[in-house]
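Take this structure first; my questions come after.
Heads up, one of the protein chains got dropped from this complex, but the rest are sitting where they should.
As written, the chains take the letters A and B, and residue 1 is the first residue of each chain.
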Amino acid sequence: MARRLKRPSSDFLLLFLCVFEASIFGLLAFRQGLSYFPLFLAALMPCLLVFQALGLRRLFPHMDMQLLVIGNFLCALGLALLCRLRPDKAPRQFLFYLVGIAGMLGIALFVTKVRNKRPFVLPVMLLAVGSLGLTLLIGESTFGAKNWIDFGLFTLQPSEFVKLALVFVMALYLSERRDLRGNLPALLFAACCLCLIVLERDLGAVLICFLTCVCLYYAATGSLGLCGLALCGAALGALLMYALFDHVQLRVAMWRNPWVSPTEGGYQIIQALVAIGSGGMFGLGLGLGSPTIIPVNDTDFIFAALCEEMGLFCGLLVLAVYVLLFLRAGLLALRSRSAFDSLLCVGVLSSLAVQTFLIVGGVIKMIPLTGVTLPFISYGGSSMVSSMLMLGVLEGVAVNAGKREEDAWLRAQGGEAEEEAE
Amino acid sequence: MNASLYELLALAMRYWFAALLALIVFLLTQSFVREWRIEKAVQRRIADTAATLGLRVLSSEDRRVQRGLLLPLDGDSLLGSGGGCDLRLRTRALRRRHLVLRVEKDRVYLYPEGGALVTADGQRVRRGDTLLPGQNMQAGGLVFRLERLQGEEAEAWLDD
Partner (left out) sequence: MKGMKRNIRLLLLTVTAAFLVLCIYFVYAVSAYGTRWFATPYNTRLAQAKGQVQAGSIYDRNAHLLVETDAQGRRVYPVSDKARAAMAQLIGDTSGAVPTGAESMFASYLLGFQSSLKERFLQLFSGTARKGDGIQLTVDIELQKYAYDLFPDGGRGGAVLYNYKTGEVYCLYSTPGITLGEPIDETEDGLLLNRITQGRYAPGSVFKMVTLACALENLPDVMDRHFVCEGHLQVTEDMALTDTDGEGHGELSFREAFSKSCNIAFGQLALELGQERLRRTARRMGFDGNFLFSDMIVYESLFPDRIEDDGELAWTGVGQGRLMANPMHMALIAGAIANGGQMTEPRLLLSSVDQDLRVTNRLSTRVHSRIVSASVAATMREMMVDVVENGTGSAAAVEGHRIGGKTGTAQVNSSGGAYEPHSWYAGFCDEEDAPFAVCVLVENGGSGGGRAARIAGRLMERAIERLGTGE
């Protein structure tokens, strides 16, 4: 074997992704006359991709290229769909994408370079609880959930970032102690956040945060008993919410039979199903369907719009990409040599997986609809940035793991170590 | 471009996008599978060479550090009581950054941090001195023995 540890080349992947980006934005540029923004993106996105691949490779020699490809692919797809659905919102989403890339780098740097992360725990907890409290005080509501703050220039949805904070805090605590008592601060923090989010009535976010915590706890301790108990508690909580909140009752009724009120309660889900049914195997063609009829087609129901214009086949492939993302995160968790890194991966993986499952399941009427976004693809600054931050966490862990493996590999070769001890 | 030409283009490109997507997913899966296999090989190699050695606590001034506690060694590990150490023991018996251990195939090289007291078999340790399996080492208020590890113990996490 060669001196350095050889990783399989991702050059073809990057090439095809560039081709994909250029062609999809190129097509959309000609949809209604000549639109400059998609044309601009057709040129810029591949450049950004190449820049990320080459430039970041210098900064982080062990960066996981496939994760980068997956992240960029999903973001590009989301941008393209947005150019088709809401061309006025596309530039904003592109801006959020850039912010996301910067954030991804920042977080990756944090995970790799900062040795001691303990001092950050308390500020993060305070920030999370504080922002949630702030939302309750001065926040606005959409669809019954009071979950975002308007800052004039942009809007912020703190619950998206609280997910990451939760993962960070719980991973840190769980990596050091495995018993219930030691983790009490983390669990209290989690409970606090969950209560605040419940008060916001953002039930989708509650579900995601709760399941992420359970997954983290299970991964760290393996105590099926406690986790099972937590899940039962969640089921009871769900029943309670069903009894208390009428919009939950509506959602469940519409899941069981939306056809009874096709113009009111069931309108959203019926239009989504109709769109998916109209698409067929390969879709109606980008720009040729009528996905604009679907309500909230740029956020929650973007998957239905995807299936209408690009078909069932592409819908399944996109799901496959998500699954590959989760599997890679899992692989990273198994590879990494520190418990904290591993738990970070588990947390990110759980959060993204639960979110994706909830929204896709809701759109195809497998489970009742919950108002969450599809990570990377849905329109939304907070959603995009927080997803990219999670990707940054994964990349950071990948770099850590890669470095350690490389060192160990080289030592195993009997050669000289690349780095001195710190 | 007029509407009908666009329509035709969009219709034709359905298959183009489907094919591209399928290709991308295929390549991702292929690289994932390949990386999985490489990981297994690498881990096996590393497991063969690294973490076959570990430090066993023989005695300790501080009751918080138990006798018999095993610290597996892998690569370059910083031993100490402060945060940021690879082998972290919360005890006053160690300095915050006490000593770095570099593991080779069958021995450990010791690099005490500035001013820290480390002895091996009674002798004062200087930077770069070797520690062999079976030898005792004292760092601060703790006495360790370097041992060879078997199977399960070798797979432990660093931060434990």
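Everything that follows uses one rule, which is that contacts are C-beta pairs under 8 Å (C-beta built on N, C-alpha and C of every residue); 3 or more make two chains touch, one makes a residue touch a chain.
Predicted model, so just to flag it, every value in this text is computed and none were measured.
Undergrad: Considering all chains of the complex, which shown ones does the missing chain contact?
TA: Contacts of the omitted chain with visible chains: A, B.
Undergrad: Out of A:P91, A:G133, A:G265 or A:G330, which is the one that touches the chain we can't see?
TA: Spelled out, the listed residue whose C-beta touches the missing chain is A:G330.
Undergrad: In the complete assembly, which of A:L349, A:L369 or A:V399 touches the absent chain?
TA: For the chain that is not drawn, the touching residue is A:L349.
Undergrad: Using the touch definition up top, pick the residue from A:A128, A:L164, A:I197 or A:A220 that touches the left-out chain.
TA: A:A220
Undergrad: One chain isn't shown here. Among A:I270, A:V348 or A:V393, which residue touches it?
TA: Touching the chain that is not displayed is residue A:I270.
Undergrad: Which of these, A:L172, A:V360 or A:L374, touches the one chain of the complex that we don't see?
TA: A:V360
Undergrad: If the hidden chain were put back, which residues of chain A would touch it?
TA: Within chain A, the residues that touch the unshown chain are 215, 218-222, 262-263, 270-271, 273-274, 276-278, 280, 284, 289-290, 293, 312, 315-316, 319, 322-323, 326-327, 330, 333-334, 339, 342, 346, 349-350, 353, 357, 360-361, 364-366.
Undergrad: Footprint of the hidden chain on chain B, which residues?
TA: Interface with the chain not displayed, on the chain B side: 4-5, 7-8, 11-12, 152, 155-157, 160.
What we mean here is this: only the chains that are shown with their structure count from here on.
Undergrad: Indicate the whole-number Å distance between the mean C-alpha point of chain A and the mean C-alpha point of chain B.
TA: 28
Undergrad: Going by the contact rule set out above, which residues of chain A touch chain B in the complex?
TA: 5, 7-8, 10, 12-13, 16-17, 19-20, 23-24, 27, 30-31, 33-34, 66, 69-70, 73, 115-116, 118, 175-176, 282-283, 285-288, 310-311, 313-314, 317-318, 320-321, 324, 327-328, 331, 334-335, 337-340, 342, 404-405, 407-409, 411-412, 414, 417, 419, 421-422
Undergrad: Along chain B, where are the residues that touch chain A in the complex?
TA: The contact residues of chain B facing chain A are 1, 6-7, 9-11, 13-18, 20-25, 27-29, 31-32, 34-36, 38-39, 42-43, 45-46, 48-50, 74-76, 78, 82-84, 100, 102-105, 111, 157-160.
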